[in-house]
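A single structure is presented below for examination.
== subunit A ==
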Amino acid sequence: MVSPRTSTSESHPASRLEVRKTYKLFIGGAFPRSESGRSYPVLAPDGRLLANAARASRKDVRDAVVAGRAAVARWKAATAYNKGQVLYRVAEMLEGHGDQLAREVAEAEASTIRAARRAVAATVDRLVWYAGWADKFAQVAGSANPVAGPFFNFSLPEPTGVVGVLAPRASSLLGLVSVLAPPVVTGNTVVVLAGEERPLPAVTLAEVIATADVPAGVVNILTGRSAELAPVLAAHMDVNAIDLSGAEQPDRAELNRLAAGNVKRVFASDDDWTAPPTLARLRAFVETKTVWHTVGC
Partner candidate 1 sequence: MPPQPLGTARAARAFFGDLATSDTALRQLLHGLPGVDQAGAEARAAFLATRSVKKDSKLFALELAIAMIDLTTLEGADTPGKVAALCAKALRPDPADGDVPHVAAVCLYPDLVAVARREIGDKGVAVAAVATAFPSGRATLSVKLADVRQALDAGADEIDMVIDRGAFLSGCYGQVYEEVRAVREACGEAVLKVILETGELATLDNVARAAWLAMLGGADFIKTSTGKVSPASTAPVALVMLSAVRDFADATGRRVGVKVAGGIRTAKDAIRYLVLAYETAGEEWLHPSAFRIGASSLLNDLLMQRAKQLSGAYQGPDYFTVD
Partner candidate 2 sequence: MTLEYAPAPESRDVVRIEGSYGLFIGGEFVPPLSGGSLRTVNPATEETLAEVSAAGPDDVARAVAAARAAYEGPWGRMRGGERAKFLFRIARLLQERSRELAVLESLDNGKPIRESRDVDVPLAAAHFFYHAGWADKLEHAGFGPSPRPLGVAAQVIPWNFPLLMAAWKLAPALAAGNTCVLKPAETTPLTALLLAEVCQQADLPPGVVNILTGAGDTGAALVSHPGVDKVAFTGSTDVGKEIQRAVSGSGKRLSLELGGKAANIVFEDAPIDQAVEGIVDGIFFNQGHVCCAGSRLLAQESIVDPLVERLRRRLATLRLGDPLDKNTDIGAINSRVQLDKIRHLADSGDEEGAVRWSPPVTLPERGYWFPPTVFTNVSQSHRIAREEIFGPVLTVLSFRTPAEAVAKANNTPYGLSAGIWTEKGSRILWMAEQLEAGVVWANTYNRFDPASPFGGYQESGFGREGGRHGLAAYLDV
């Protein structure tokens, strides 16, 4: 394996051999290898080997969903203020890992380091934007409903539960965070399938998340073959919703059909990740709960 870093990095004298990182899965706050023991080569667009990534199995998907489900109650119960602080903390930590991520994004996407730095900066800002929604979304999406009668009636958004996310294939960090943050900030836990060809920034993001006060199991990130794993996630009966934005257009219909098995909420879009986001993803993974209460002395 020839990593460009060993040959070009200026920070390491030629006499020193670099210690490379093992890219692992992120499940329930831990970093296991795939239970299958498999890995797959991650190549740069020019064909160079960047690293071997863990190749998650169906059982890893199962384990990730179990971890996500176990984390739902606690994350949902966390105060909105606390959720906002946690997401903002992720942004802080991400800023600190900016150089590493920019290098990985540049390698994965064959972009210039300048463009990759812009992508990392945009990613941090996007997280900050979403962090601010934690204690505001209910104020925008909820309502007091003036029903005719002696009742107080209000509606509030609540998390739907465990959300499966197929991360965009092209935008390895900005796209990933753009699909990961909204279900998390609205109180869901997520099982993310990183883009198959460019998974390395996702693993580094997991390492950032693991050190940023995010409770274990709220974010789970798998790397592997989409064709193998996406249908498992889409058909899983304990997943409440799925974001298919990372699936190729031709595959979406079949994944959608599988998702119908337990009436998953399905969301898919082909966003320009560099454009300012809308509220669509915040609205996609919430249930609306309406409460009636009598009024009388």
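By our rule, a residue touches a chain if its C-beta (ideal position, glycine included) is under 8 Å from a C-beta of that chain, and two chains touch if they have at least 3 such contacts; residues count from 1.
On how the list was made: all candidates are chains of the complex that A comes from, given by their letters.
Just so it is clear, the structure is predicted and the values come from calculations on it, not from any experiment.
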In the complex, what candidate makes contact with subunit A, out of 1 or 2?
2
Partner candidate 2, residues of subunit A touching it in the complex
80-81, 84-85, 88, 125, 128-129, 131-136, 139-140, 152, 279, 293-297
